[in-house]
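For chain A:
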Amino acid sequence: MIEFHLDSRSGVSPYLQIVQQVRHALRLGLLREGDQLPTVKAVVASLAINPNTVLKAYKELEHSGLVAARPGVGTFVTKTLSDTTLAAHGPLRQELQRWLDRARRAGLDDESIEALFRDCVRSNAWEDVA
Partner candidate 1 sequence: MNAVLEANGLGKRYGRRWALSECTLAIPPGQVVGLVGPNGAGKSTLLQLAVGLLAPTAGTIRVLGDRPAASPEHLGRVGFVAQDTPVYESLSVADHLRVGAWLNPGWDRDLAQRRIDQLGLDPAQRAGKLSGGQRAQLALTLAIAKRPEFLILDEPVASLDPLARRQFLQGLMETVAEHGVSVVLSSHLVADIERVCDYLVVLVASRVQIAGPIDDLLASHFRLTGPRRDLNTLPASQEIIESSQTDRQSTLLVRTDGPIVDPAWTVEQLDLEDLVLAYMGRAAAGERARPRIVEVH
Partner candidate 2 sequence: MIRLTWLQFRVQALIAVVAMAITALVLAVTGARLAHLYSTSVATCTVQGDCDTATNAFRLHDQFLQNMLGPLLLVVPGLIGIFWGAPLIAREVQAGTFRLAWTQSVSRRRWLAVKLGSLGLASAIVAGLLSLIVTWWFSPLDRVNANRFSPGVFDERGIVIIGYAVFAFVLGVTAGVLLRRTLPAMAMSLALFVGVRLAVTYLIRPHLVSPAHTSVPVTSATGLGFGSSGSSGVVTFIAKTPRIPNAWVISSQIVEKSGHLASTAVLHQFLMTACPDIANQQAGANQGTFGACVAKVSANYHLVLAYQPANRYWTFQWYETAIFVFLAFALAGLCFWWVSNRLT
């Protein structure tokens, strides 16, 4: 069973933090298919937040198809995020290492590499939408 924590200063709303933490756990394999998410009552008793916040987060996860609520029993994971991507991590990591070597040999420092990378991620996302 995972536990949630809240960063009240992060600027991210509480329900989004819960959603992110569930997705993060799914990605890392901490939550697997069939695992039960903590009950609303348990989350609320440990974090002292409004139950509706937790319900909203679980509803959004359900909407994304990641979990399913079983009335009277709890909320259960229906799909993990790690399966489809963990396998691809290996070769992608190697490709990235090679690219980084080339970038360094071309003279880019860490900050330029990160800026270039982020810019590409963003324009790539735009292209997807378009």
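With respect to how the candidates were assembled, all candidates are chains of the complex that A comes from, given by their letters.
The rule is simple: a contact is a pair of C-beta atoms (placed from the backbone, for glycine too) under 8 Å apart; a residue touches a chain by one contact, two chains touch by 3 or more; residues count from 1.
The structure presented is a predicted model; accordingly, all values stated were derived computationally and were not measured.
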Complex member touching chain A, one of 1 or 2:
1
Contacts from chain A onto candidate 1 in the complex sit at residues 6, 8, 11, 14, 40-41, 44-53
